[in-house]
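Got a structure for you, written out below as structure tokens; questions coming shortly.
All protein chains but one are shown at their positions in the complex.
Entry: subunit A
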Amino acid sequence: MSGNTEDIKPVKCTIKPPFYLQIGDTKTDPAHSGVCVVDVTLPFGKPVNIEEITFKNYYTAYVTVRLLRRSPGQETPAKWCTALRDLPLMDNPHTERGSQDYYSIHRTQMQVDPDHVVSVRLILRQPSSAWLTFSLEDVKIFPHMEPDPEKEVSDWLSDLTLVGQHPDLEGLPDPHTVSSSIQQMWALTEVMQTNQTTASIGRFDVDGCYDINLLSLT
């Protein structure tokens, strides 16, 4: 379902620097923070319907997603709501599993519809004192694309006049036979492509030569 994210570009958004929450006097208390807030602001005046949020984890244990939504047209102020609470990214906050993995949060996983979103707030939690820091990297927000309606051919296209045909074909082969044989070749290559095997041939040399002096260190 989310397989077409390569075609869809992520929305240009401003990701504010992560803000780590501290209790009490930050100067005297050297304890690591366990909560971090990352604000992602979407372009002003252009609310987005979110399809998916993707990111790469860096030692965050849980993430909560809050959305600031503004209903279109109405005068009501924008409201914050929680789309997802405490999604576990690491099954054990003290150990490595999941700590550097790539994740996607799809709109269907969210508890509210992520439509007309003005701003996204990611609340990261890492309760373990094992890590020096934690964050999310490469946060991308993909917009929800409505499927394209059937396009009609514009009128001006059909007004184009066809260029005069029947050029001089002396000495050249008949275009119909050429095109049909090309079509046959194309069909053959399609068949060959679909029947391609992943089995290798097994040769390790290059044209019979395998004289090696030094291994490459790069």
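Please note the rule applied: a contact is a pair of C-beta atoms (placed from the backbone, for glycine too) under 8 Å apart; a residue touches a chain by one contact, two chains touch by 3 or more; residues count from 1.
Convention: contacts and distances are computed from a predicted model.
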{"item": "Name per UniProt, for the chain absent here [options: \"TBC1 domain family, member 19\", \"Aldehyde dehydrogenase domain-containing protein\", \"Sodium channel epithelial 1 subunit gamma\" or \"Ribosomal RNA-processing protein 42\"]", "value": "\"TBC1 domain family, member 19\""}
{"item": "Residue in contact with the excluded chain [from A:8, A:37 or A:87]", "value": "A:87"}
{"item": "Residue among A:22, A:64, A:82 or A:104 that touches the chain left out of view", "value": "A:104"}
{"item": "Chain not shown: contacting residue from A:74, A:177 or A:213", "value": "A:213"}
{"item": "Subunit A, residues in touch with the chain not shown (by the definition above)", "value": "1-3, 5-6, 32, 54, 56, 58-59, 87-89, 91-92, 94-106, 108-109, 129-134, 138, 195-200, 202-206, 208-217"}
